[in-house]
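All protein chains but one are shown at their positions in the complex.
Chain naming follows the written order as A and B, and within any one chain the residues start at number 1.
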Amino acid sequence: MPLLDIQSLVVEYHTLRAVVKAVDRVSLSVEKGQTLGLVGESGCGKSTLGLSAIRLVPSPGRIVSGSVTLDGTDVVNCSENEIRRMRGKRVGYVFQDPMTSLNPVKNIGAHFVEMIRTHDSKVSREDALKRAQSVLERLGILPERILDFPHQFSGGMRQRVMIGLALALGPELVVADEPTTSLDVIVEAQIIALLRQLKESLRLTLVLITHNIGIVAETADRVAVMYAGRLSELGETGSLFAKPMHPYTQALLKSVPNITKKDQVLSWIPGAPPDLAEPPPGCLFHPRCPYAFDRCRKEEPLLLRHDDTEVACHLYDRR
Amino acid sequence: MRGRIVVQFLPRLASLRKRGLAGWITIIGLVMVTGVVLMTLSAPWISPHDPNEIALGPVLGPPSWSFPLGTNNMGQDMLSRLIWGGSNMLQVALLAVIVCVTVGVPVGLLCSFAGGLVDKSSSLVMDSIYAFPGLVLAIAISAMLGPGVVNMALSIAVVYVPSYYRIVRSQVLSIKELPYVEAARTIGARGRSTLLRYILPNVLPSIVAVATMNFADAILTAAGLTFVGLGLPISTPDWGWDLTYGRRLLPSGIWWVIAFPGLMIVILALGFALAGEGLSELLNPKLEQ
Partner (left out) sequence: MSNILEVANLKKYFPVEKSFLDKLLTSQKGFVHAVDDISFSMNRGDILGLVGESGSGKSTTARLCLKLIEPSSGSVVFDGMDLSKLGGEELRRFRKNMQLIFQDPTASLSPRIKVGDAIRHALSFQGVGTPSEQTERTRAMLERVGLKPWSNFYDRYPHQLSGGQKQRVVIARALVLNPRFVAADEPIAMVDVSVRAQILELMLELKKEFDLTYLFITHDLAMANYVCHSIAIMYLGKILETGSKEEVFGRPLHPYTLALLSSIPVPDPKAKIERIIPKGEIPSPINPPKGCRFHPRCPYAQNICSEREPQLEEIKPHHYAACFFPRHA
């Protein structure tokens, strides 16, 4: 049984202008010990999908239909108490911006203590702090820094603290939303190396949400590509990079520079992602797709399986 | 130019309803204010009697069919006094706001844009004025200047200018650091162009919010000044005056002299405040992801 199983999830944002489907019938699953890279550009819905895993979609967003199952437990329909118990304990979340995700008036130790004791009030403050220190040590932060405040840490260190908070209660699943976007190149490499190391030593299941294709190539076992709220391709990393099937995936990979390749010619995708308040009919990518044909403009492609890869594209749908 | 602004404004008004709570608050506030203003403006036509004419009815007569809001101690019709009474207050408030905006905004803009010693010294002056309790200062200045609509407006304006200055200054200081201001410099904008075309338009929304609160405050301060006996000569019908007399009559159980003017003042001030709140929300929209 997969650790995280999402089936036909629909998340809508009810804005004044229109109802926007931020996530439109997305189905994917992550097996224990695997790393899934969730890739897409801004506005594709990947962050919303990640937040759905812990039912933290901010209003005016709502999970409208579909299911999210974490190791058998129904995340969407369980009670408020149950989901609160799960957050942190069974799913750790690494938020995007460590600067704004940490409380500037609390020291790091206090963050951990609050988290640990909320889940188990019997744990004493001293024990909670000790646990925090051992977690932080794994992440390369000296124990005496437990009393420091967020502003006393550099960007990379703050991100390590965020990861530490996500791991403090020993969750099986960790969802990391753009964990390295605000970081410098070298620190980014350090954090990615750290995540891989933790993945091995703690046998974590990791969902890595990012727009950086390079990180995904290195760390993920499987990759899910999202576009305008829908899943366009889902497959094993090696095959996705070697033989991308969906035209969007193909175009995306051709637009990312690879410094190891000599004389690379970068391409781009003309146009812009659709306005989700007024989406085009049929395949959402068709206005920008070089292979679009009649069916694409009328009928929405279904996510179908071809060997190990799932693709939502009429080019592969021989029905 | 003015016509263009109005024409642009009307469809925006219509769309206010769609903007949720902020839109409703603005509409309600604007309706309240417009109602009172229209009533005051149409006084010569809708007022049943001359508000100054004495002995029209019984002395201190309660509300009745012939005098729906009762009469005061001189037999004057309270309804007529109500309809006419807002005129002075509105003039004072309008004048006060105009003076405030024409003084406070440019001073705020120029001093904070200039920076350095100019900024520091003007801030010192403004903060000193701001430190005084508003009504006390207004009373002091009004007593010095004497009665009259203009003088009342001036005393209120002095009290309120620092509020504009501060808002404008804080906005200018933060906008000054934004990339688009640096961009203006890069393409060769002179200081004046930068200030007028790049900074001022982005400061305006906050001025609107302050101005509406200013109106509300001015109404209340004007009422306060007449209540205390400063400001306007006795002959003019004025809600503030009626409040003063009405208060003394209250222990005797005569409530209608104070109640209706008081209610009007509340409606007017509240209307401005609501409109201001709503406008402030609307003009500074939260970004939708």
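Throughout what follows, a contact is a pair of C-beta atoms (placed from the backbone, for glycine too) under 8 Å apart; a residue touches a chain by one contact, two chains touch by 3 or more.
Because the structure is a prediction, the values reported are computed rather than measured.
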Chain not shown: contacting residue from A:3, A:91 or A:269: A:269
Option from B:94, B:110, B:150 or B:189 whose C-beta touches the chain left out: B:189
Absent chain, residues of subunit A that touch it: 41-42, 154-157, 184-190, 192-193, 211-215, 217-218, 237-238, 241-242, 251-253, 255-260, 264, 266-270, 272-273
Where the missing chain touches subunit B, by residue: 178-180, 182-190, 193, 197-198, 201-202
